[in-house]
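The complex appears here without one of its protein chains, the remainder shown in place.
Going in written order, the chains are labelled A and B, and every chain counts its residues from 1.
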Amino acid sequence: MRGIQLPLSQTQKVRLQKALEKLESLSSKVNSNASVTISDSISVNHEDSVLKGHGTADLNGEVVATVCGIVERVNKLVYVRALRSRYKPEVGDIVIGLVVEVAQKRWRLEINYSQNAVLMLSSMNMPDGVQRRRTSVDELNMRSIFEEQDVVCAEVRGFQHDGLHLQARSQKYGKLHRGQLLSVPPYLVKRQKQHFHHLEEYGTDLILGCNGLIWVGEHIEGKDDMVDDQVNESAPEAVLPSKNYVSLDQEKNYTTLETRKYICRAANAVRVLSTLGFNITLEIIKGVVDLSLSMNLDIHDMLGSEFCVLVAEKEAERRSSNKKR
Amino acid sequence: MEFVSPEGLRLDGRRPMEMRQIRAEIGAVSKADGSAVFEMGNTKVIAAVYGPRELQNRSQQISSQALVRCEYSMANFSTGDRMRKSKGDRRSTEISLVIRQTMEACILTHLMPRSQIDIYVQVLQADGGTRSACINAATLALADAGIPMCDLVTSCSAGYLNTTPLLDLNYVEDSAGGPDVTLGILPKLDKVTLLQMDSKLPIDILENVMQLAIEGCKAIAKYIREVLLENTKQLEYRRGV
């Protein structure tokens, strides 16, 4: 059992325990019955021809789980959804990655998958926005676009023979700066319609990568899809924060203290949720940040035990109220 | 020296067929993909699994399956006297190899080509049966990391002293110089993946001792399954819908 590695006092332990028990009672019974461990056999009606999906194997005609997780049945398909595993990419997922290598005509990104993903030079928008063929000069100038340790947002394009390919053609993708990168277990991030969120009241951007990497940063105009039209104007500036201009743009690149505080709050909120193992959605993050602001909690206290317990209790309430509805 | 008293009690008060108290904890190393702490009596072992991830050494890449690497080490403070060189010596290399082979036999490596899985096992406290504890911990860690395996691997040791087969030897009984059989099995498939023995043993008694070790392994498997199930359920309900 994953323990919460925080020093909790006795009362806090009791409260946390209560909150967790409440959550447990609220959880769907079906799901808990469907939990399996490795080599547990999955009850299957043998007469129906059953498709054995991921996480299952055939042992003497019996369907047996090969991972620990929840059994899901969709029509004829039976598969086991593993919880804490590495990211399983699907085409069209928004992912955030860390550049680890600049190779020939491509960048390799680490995206919490079993291999490193490949971002081809040709899948990137050129800084000047022109759609043209990439020349060798472009190749030599790859570093001016992305370097090692840069955080990049991209979309999964598909599996090629040499691995997973990404593309960053749209304005909303590309290098991310002025913010924090967080790592949470991928299963806490559900696939939704929107992954780019703009928190207006705090002036921060929130990107929930499907691979478990989450970006919280200063709001940069032109990153929103709502302001797509303005992309062409402000994009060059945003996309190219080259070091050469750092002194000149220092004033422009300066993030205010307020914004930074909000960024930190949001990030800590994500951290708390990740520790507790709760789903991470915009709503919940907002709720947590509001909670911390309403209590006038110091930012670093958000990582403390008291806040953790409070979040747990709030979540329990929220879910129960959801259920009643 | 009397290892089993005429009343049927061993030096620490167990009966010959009894195992030491086992305890398992998942998720001790938060940064790793999967981790576990496994305790058998006073033997305490921590395992961390990273993977499947990109290969560090491109030349070792296998195009059809994942590369499994394992490293076993004993902490300097794990035995009574502080050890100096505990990594890279012959025993560590041998045990690393043994654990790697055992785990490789059950991981479905063909599902993760061109990647590598790293298993790091470290002994925090050694009191006999470290090999078995390492394998059990590695199994837990792999399961925690969501790596597909065809079956759990559990392992237990057994010995033969004072003409009695003994289950789960501790350090004192191990150093008595009698035979020490370490057995690793796949409980559901009922297959033996690891069989090692020190010293000599007549063949008819070997069967008895092996049978005893298999019972021990099955008991451990039951416990591990419970732990994993509990963990899965917990993660699921916390996560919510």
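Here is the rule we use: a residue touches a chain if its C-beta (ideal position, glycine included) is under 8 Å from a C-beta of that chain, and two chains touch if they have at least 3 such contacts.
Rule of thumb we're sticking to: contacts and distances are computed from a predicted model.
Enquirer: Which name from "Tubulin epsilon 1", "Cyclin-like domain-containing protein", "Nuclear pore complex protein Nup85" or "Exosome complex exonuclease RRP44 homolog A" does UniProt give the chain that's left off?
Expert: "Exosome complex exonuclease RRP44 homolog A"
Enquirer: Which chains here would be touched by the one that got left out?
Expert: Among the chains that are shown, those touched by the missing chain are B.
Enquirer: Of the residues B:Gly27, B:Gly41 or B:Gly159, I need the one that contacts the missing chain.
Expert: B:Gly41
Enquirer: Of B:Met17, B:Leu108 or B:Val172, which one is in contact with the hidden chain?
Expert: Per the contact definition at the top, the residue touching the missing chain is B:Val172.
Enquirer: Footprint of the hidden chain on chain B, which residues?
Expert: 5-7, 9, 11-14, 20-21, 41-42, 80-81, 127, 170, 172
Please note the rule applied: only the chains that are shown with their structure count from here on.
Enquirer: Measure off the straight-line distance from the CA centroid of chain A to the CA centroid of chain B, and report it in whole Å.
Expert: It comes to 34 Å between the two C-alpha centres.
Enquirer: What residues on chain A touch chain B, complex-wise?
Expert: 1-3, 5, 20, 23-24, 26-28, 31-32, 35-40, 55, 57, 59, 64, 66-70, 82-86, 110, 114-116, 163, 187-188, 276-279, 315, 319
Enquirer: If you look only at chain B, which of its residues touch chain A in the complex?
Expert: Against chain A, the touching part of chain B is residues 25-27, 30, 33-34, 51-54, 66, 108, 112, 114-115, 143-152, 186-189, 225, 227-241.
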